[in-house]
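Note that this complex is displayed minus one protein chain, with the remaining chains in position.
Up next is chain A:
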């Protein structure tokens, strides 16, 4: 301490060192996690796919964080202002959810908000949705025949091969023309060792650089997905477990009793059937058909471009909310940069992962490609 007494200026080294340690410590913690390379026995892409299909967990719980940085231009009414934060968080921010899972018929997802929460809880044939913001709950009853049956894993290709190995081979073969599938050594997600399956588009015109899927080395369930834009070092979209535990959660996590004072909506089976009937009325079918006619996909694989007709201006029929939304949409479109070419003219939205073109003749083109590809598709 005598040094400090004779040279008071040296005392400032203490807070400076503290600041460096604190800030550096925070940054280092991030990089250590990222660069950690646990040594795992090698597994091929096909083996990993088999693992995922055979994965059997009795239950788990954890925290999932979704972050997005799509590099969108600033859009008035969307990227700024209060009240838009929820939408905004999906494209340029982060969302946190907690999940609990105990078998096929017991699951709970809680989407965290600041001082709020939205829960979706499935317990047997009961499905509850709870929103703390307005203390409302919605109760669905699953039809008995569906409730017992486990959902078919969506990863299975339609041919339904007899063994997982065949299925994996078939899946790899199916995507091989468009996608290079490789594995990296290993990764660490939520403190667990994981294999990484890397999908990279063979078509260099795609804006997507890589899709990385982290698969738990022990339990074989996916722990995270990162989507990288081409040439980017940080993922544009990331959904990953921040923390995960493979203990089966208590049954009480899945019981939900609407607290008193809650507005409970309970769409009965009859209501659902009615909705379904409405959707299949001739007019609705016609509208769907019209929409389908205007919609087509140009191109293949990663560089396919979706071409659709903009919804027609039938604002008179729509209620106030929809009209307001449409007006807002117009306002947003109005701020986008104008562009024109041999294909016509329109407005362009570009981001790190996708581009969208809204032409003046009422078409909308979207794809994970550079704008030039969109112009090409628009000219067809």
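Quick notes on this one:
Keep this in mind: contacts are C-beta pairs under 8 Å (C-beta built on N, C-alpha and C of every residue); 3 or more make two chains touch, one makes a residue touch a chain; residues count from 1.
Everything that follows uses one rule, which is that contacts and distances are computed from a predicted model.
Between the listed names "Extracellular solute-binding protein", "Spore coat protein X", "Quinol oxidase subunit 4" or "ABC transporter permease", the UniProt record for the complex's undisplayed chain reads "ABC transporter permease". The chain omitted from view is touched by exactly one of A:179, A:253 or A:303, namely A:253.
From the options A:132, A:163 or A:295, the residue with contact to the chain not on display is A:132. Residues of chain A in contact with the chain left out of this view: 4-5, 8-9, 11-12, 14-15, 18-19, 22-23, 26, 63, 74, 79-80, 82, 88, 92-93, 98, 110, 112, 114-117, 119, 130, 132-137, 243, 253, 256-262.
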